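The structure follows.
Yeah, one chain of the complex is gone here, protein chain that is, but the others are all in their spots.
Each chain carries a letter (A, B, C and D) given by its place in the written order, and its residues are counted from 1.
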């Protein structure tokens, strides 16, 4: 009993809490970046693009390949990273465009679940293509960046983490600007709500939908590069879990809502970190970190019970 | 005609094998089945196993082994069970249908166990190179064997090593909630406690995770002397890096799943000083070990983890056939139980359940990016 | 007229959407057997009143007394159960079901077969199913679209869809039938046919609450009319009086009465 | 074709001949399959098990229109119920005719429990929550080995009793009337019987008051409510019905495999079952059956076919057969949906809906 209390006290110290918050924030930012891509596509055609996780994976793989290729070239590491990111963004944009063109566009008028199955099919295809190209083994990121470790109040974090959080915020703000303040953004929203009427207004809906896929995939590539440089590991199946988490995050925030995706991602990251970090002690080790994924889902369920369309849920605009 | 009547009818449906004396055929084909996941998250391990078995088959063929007066050409029938228990039984049946003489596999306990019932019914010897769940050999099947130490055997060695030899008093134990990680970690916990150490943290992750900072932070607060991971190298690699980033000082230990060159590749510099265990003896101590290493690397690249064991598993089957002077499962199965074979992983003998007898466990330390032998426990003759 | 017993009494019903006062303490009474009109400019709160009455929205204050009992209309199916049926301003049929199936769904409330009945197809279930079909056919006849019984609802023309909605509503055996702009999108001739139908429904003992912008129809059909404007009842009387009310003319009718 | 199957399966209709034919085919399958090896009998068995599961899910997704990505949870509940009550794990060995209904009942309760908080959710929100429930159940199965060992965690439960009637055990080969039946062949007949049951239930539910209510909810929930349908109860009913089928399927799976572990109940399994429903033709029983058979059979057929195919095309193996196998599988999903968006064998109604929505504003 006494020992138990002492253990609780140990894990409740400020620096541990701070560390867990940092952990959660970074993880959350990663989820958020992937979730933004999900939401982008969902927002416009209401499709849960299950293949988005695979786009992220391809993004990571391409970046790794380019970076490994250039690693010996004597260029400055930052330049190499930049090129890696760029190539991966371009490849993913093309991939996103192709996905939309080949797999989803023909299904615009199909029953709701049809594109969902296509998405699952595409996800299997992409995984196996990646397996054929990059092999079954785990791939490591060449140590390009000098990981700087900073210590603040007993908690530590790296420059990569800072970059991830910063980038996620930047990307989200950029997207919100794009969607809510620009002409193409307005066209996207209009297309999402009523594509036929949108085309009456002069919106080329094919172009707009393709754009959403391309932007979403570019985001996927950025996310992939971030994930890659943070964890320094890649595998052809990495996209699935990541995609699932991001999808959860997107729904938590209110799928289709950009700020929601961001909030959902961060929240999910924090829940996981704090859940894994504290639930064990709080429940006298009755529940432990093995229930980490459950916390996320339970929070999700509770949130949705009270806000059926997520935290930032799209205002519905439905009425009888 | 009716098909399969296991056991009783076994002599008849092994035509490839039987076809007694008269025809002085120079060569007959004997199929050996191999099953592992070749797709899915641990496909890299599956392929590794298959490559090990393939190398063994090639080596055996090169020796032009003669059994019952005929030159035997071995053929490997590789199947993919996707690490899915259901698929595992289907491919097991497929191998039975194909009249293989024996099976090496499966890789995971989750598929090995349900499949073992099918092999058992057909009287086919099955040797798993990597399934370590103790239950596999506890089902009472006379057909089930493994050339790898089970979780209990290995867990107690590495746990005791950490507590005694490394002098760790406070343990943090993490497992990946797979059958393997969970089983091994539980055994380590037992061994550590038995050796008088305390477990200050018991944390969990999953085999697809890449972010361990939350549990590591928690562990850091408990200030353990050693962290044990029951899990695979793909989990261990990133985990080690994160341990470093968080400034945790504890020593890192793990079992065979993480005791691989792959871990060194994935963790880079962070893998320095890791202590880990493998079943069997270190290759350099074994006459054939080094050669296997070279041959394998030349042909298939780096070893992942279990290919030496699948190599041995094939060789054990071949050896039993030789001794029985028959490729008929009914005839040579009893000989498998009596195996005493010097493999690339050490001396292989089976106990009455089919587990490796007094299987050696070797403890390694990663030094200068290489697995360096610290100590071997158990193991008979060949090693010591 | 006033001897007829009360069927519905709305007391100070209020409903807000953010800053918008869609209904502001609206009270009105409807008597058994009458056709009661509810009119008012666009956005006055008429549909909102329907939605509160039928439990689709929850009113913030006020309440309804229906047939002597206070409505616990927190769920639409309960409102339907006590005998309030409605149609929708934007037609809401089950588009991919046939006309007769739509009406059969309306019978759900008054029938009972459950899972075990469905699976076992026992005589009671079969009898009930037969009765459902027969009643649905009758109702399609009644509203005059029986030839289209086996067409998908979404293939019916606008006017027929409106009729089908009425038939579906009648299938729930309502005491009060609430119609939200049934004549919208109908031309003069079709509206006339609708008038005959609604009169018939009323004659057969169902009280009707009617929202309509076709003034001629409202004035011709309704015994009494209430006028809403900006969520408030500004007038309630017989049509002849309402038509002359200056506030009504200003807010709703405008210069020329159609 | 569609009509045919219906005629065949609805008792009270005339064509006995067709009935007999179908029966003959059904009886012949395990023996014909056995010619290709017992593995094919096992594949046939899994196909039927998936028909069972897919038809159960069809009630939820196809009839009531509720997108459920966690269906595997009920399958798991059934499987574990059987495993725990008929294995050395607790040393309990109840007979199957006690456990299967128990498993169905338990799964049914789970269905209601899981369904209840999700009722207000629309479409994809429902999907993610059910997905979450599926994962929660799996995670619990995976972790309930401590503090009290209930499920034996990831190690799973071994030595589960086969289905046994007296001393007639389903797991062994035995000879009946001069014909020898292998274990899988016996399970085949059991599964067929169960599948026929679920087919009849499906058909009868579809054409009933309840079935209409489900369809109404699917079409327009608000209007359905206004028609007096208690949408909450009706939805829960769909969950409960679907779940109990999942529960039975789980029990049979347990018995057939003799081993269960949580990895059999992953999210991918739910997705596969959903894919069967959609790919076959949602809401249409023959379509769903076709979908289940195809998606179980295709990967296995590819296992046999991909290598010869590749050799035939290129003269040698260019790509690992197993990478290609899954690749082809994924492509097949995409292509089927591309060219048959309403599924391979949709009901005539759905095909029509689709044809129209294509040119509708």
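List of remarks:
Going forward, a residue touches a chain if its C-beta (ideal position, glycine included) is under 8 Å from a C-beta of that chain, and two chains touch if they have at least 3 such contacts.
The working rule: contacts and distances are computed from a predicted model.
Selecting from "Acyl-CoA dehydrogenase", "MrpF/PhaF family protein", "Branched-chain amino acid transport ATP-binding protein LivF" or "NADH-quinone oxidoreductase subunit K", the unshown chain of this assembly corresponds to "Branched-chain amino acid transport ATP-binding protein LivF" (UniProt protein name).
For the chain missing from the display, the contacting residue among C:118, C:179, C:215 or C:234 is C:215, taking the whole complex into account.
Screening A:203, A:249, A:263 or A:303 against the full complex identifies A:203 as the residue touching the chain left out.
Even with one chain removed from view, chain C keeps its contact list with that chain: residues 17, 20, 39-44, 47, 89-90, 155-160, 181, 184-192, 213, 215, 251-258. Take chain A: the residues that touch the chain left off the picture are 183, 186-187, 189-190, 192-194, 196-205, 314-319.
Keep this in mind: only the chains that are shown with their structure count from here on.
When the C-beta pairs in contact are tallied for C-D and for A-D, the bigger tally goes to A-D. Put simply, the chain nearest the middle, going by average C-alpha positions, is D. The distance from the centre of chain A to the centre of chain D, with each centre set as the mean of the Cα atoms, comes to 32 Å. If you average the CA atoms of chain B and of chain D, the two centres end up 34 Å from each other. Between chain B and chain C the centroid-to-centroid distance comes to 73 Å (mean Cα coordinates, whole Å). Residue numbers of chain A whose C-beta contacts span two or more other chains: 128, 131, 290, 293, 320. Multi-chain contact residues of chain B, defined as those touching 2 or more other chains: 38-39, 43, 177, 204. Across the interface of their complex, chain A is touched by residues 38-41, 43-44, 46-47, 177, 200, 202-206, 208-211, 213-215, 217-218, 220-223, 233-234, 237-238, 241, 245-247, 262, 265-266, 268, 304 of chain B. Against chain D, in their complex, chain A makes its touches with residues 42, 46, 48, 103, 106-107, 109-118, 120-125, 127-129, 131-132, 196-197, 244, 247-248, 251, 255, 286, 290-291, 293-294, 296-298, 300-301, 304-305, 308-310, 320. Chain B makes touch with chain D in their complex at residues 2-6, 38-39, 43, 79-80, 83-86, 89-91, 93-94, 96-98, 109-110, 113-114, 117, 121, 133, 135, 138-139, 177-179, 181-183, 204.
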